[in-house]
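Can you read through this structure? Questions will come right after.
With one protein chain removed, the remaining protein chains of the complex are shown where they sit.
In order of appearance the chains are A and B, and numbering begins at 1 in each one.
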Amino acid sequence: MKNYTLILVAFAFLTFAKTASAQTDPAVFTGATAKLKHYDALYILNSNDEKKIKGTLRNIDNALEDVRLKGKLHVELVVFGDGVAVYMKSGAYEQALKDLQAKGVVLAQCSNTIRERKIDKADLFPFVSYVPSGNGEIIIRQYEGWAVVHP
Amino acid sequence: MKNYTLILVAFAFLTFAKTASAQTDPAVFTGATAKLKHYDALYILNSNDEKKIKGTLRNIDNALEDVRLKGKLHVELVVFGDGVAVYMKSGAYEQALKDLQAKGVVLAQCSNTIRERKIDKADLFPFVSYVPSGNGEIIIRQYEGWAVVHP
Partner (left out) sequence: MKNYTLILVAFAFLTFAKTASAQTDPAVFTGATAKLKHYDALYILNSNDEKKIKGTLRNIDNALEDVRLKGKLHVELVVFGDGVAVYMKSGAYEQALKDLQAKGVVLAQCSNTIRERKIDKADLFPFVSYVPSGNGEIIIRQYEGWAVVHP
C-alpha cells in the first residue's frame, strides 16, 4: 500500500518536472515547428520618419497575422525619442493605432522623452500608456522572456 | 525488491532534472567565458541601402569567423520590406550570398513582402527559401532561444 503511494508521488514528480521545464523555455524541446500557446513581443519605434512609422505599424500587423502566431501573440509598442510623433494628436496615425489596439496591442510612451522635450501629455492620444523609460522597458521585457523587434 | 525499483526511479528523476536544466540555458551556469558547442543567430535585413546590405553580409561573415564562434555558429538571414533587394537576380549580391550559403547560412525571404509588392518569385535567386512573415520569424526564433542581430 505504501509503495503504491510512493509510485504516485513519483508520477507527480515527473509531471511537475515536465511542467516546470515547459514554462521555462518550451521551444528548446519542441523545435522550429513548435506551436506555443502564447507569445509576447515588444516592438520599438524611435524615429519620426513616416516610412519607418508606417512600416513598424504594418510589421506589427504582419506578425499578428502570421499563421504561426495568429491568436497567440500579444504585442506592446514602446515609443521613445523622435518616435513620439506616432502618438501625437496632430499626426496621421490615429486610425492605424486604434486598429492595432483593437487587436490587443498596448501602446506605450517613454516618460523620459515627454519630460526632456517638455511635451504636454494632452497633445498625445488619450489611449496611450506611459512607462518610466523606453530603454528600461526594452531591458526588463527581455528579462521577462519577451521577444523584441526593432524594425 | 519493490523498494530497489523505487530508488532506481528516483535516480532516473535526478538525471532527468539535471539534463533538462542544462538544455534550457547552459550559459547561465557557465558564465561569460563559456564555450558552448552550438549557437544559432538570426540576422535581419529590411533595407535596400547598398551600404547597409554590404555591411550586413560582412557582419554575418565576421560573426562566423569570430574565434569564439568559429565552427559553432549557424546563421539564418531573414529579409523583409525593402531588404528584398538583396535577393533580386537583378542585384549585385549573388556571389556574396553563395559564399555565405556555402558556410551554411540559410537565406530566407518574407512571403508577405513578396505578396504585398507583387514580386515574382522567379525574379529572386532560386536558392532563397520563404517564411510566412519576416516579423513572425523574428519572434519565433527568439522564443526558440536564438540570438537576433539587426546591424
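By definition in this document, contacts are C-beta pairs under 8 Å (C-beta built on N, C-alpha and C of every residue); 3 or more make two chains touch, one makes a residue touch a chain.
What you are looking at is a predicted structure, and each value in this text was computed from that prediction instead of being measured.
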| item | value |
| --- | --- |
| Those residues of chain B which, in the complete complex, touch the missing chain | 3, 6-7, 10, 13-14, 17-18, 20-21, 24-25, 27-29, 31-32, 34, 36, 39, 41, 55, 59-60, 62-63, 65-69, 73, 147-151 |
| Residue ranges of chain A at the interface with the undisplayed chain | 2-3, 6, 9-10, 13, 16-17, 20-21, 23-25, 46, 80-81, 110, 112, 132-136, 138-140, 142-145, 148, 150 |
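The criterion applied here is as follows: only the chains that are shown with their structure count from here on.
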| item | value |
| --- | --- |
| Whole-Å separation of chain centres (CA-atom averages), chain A against chain B | 21 |
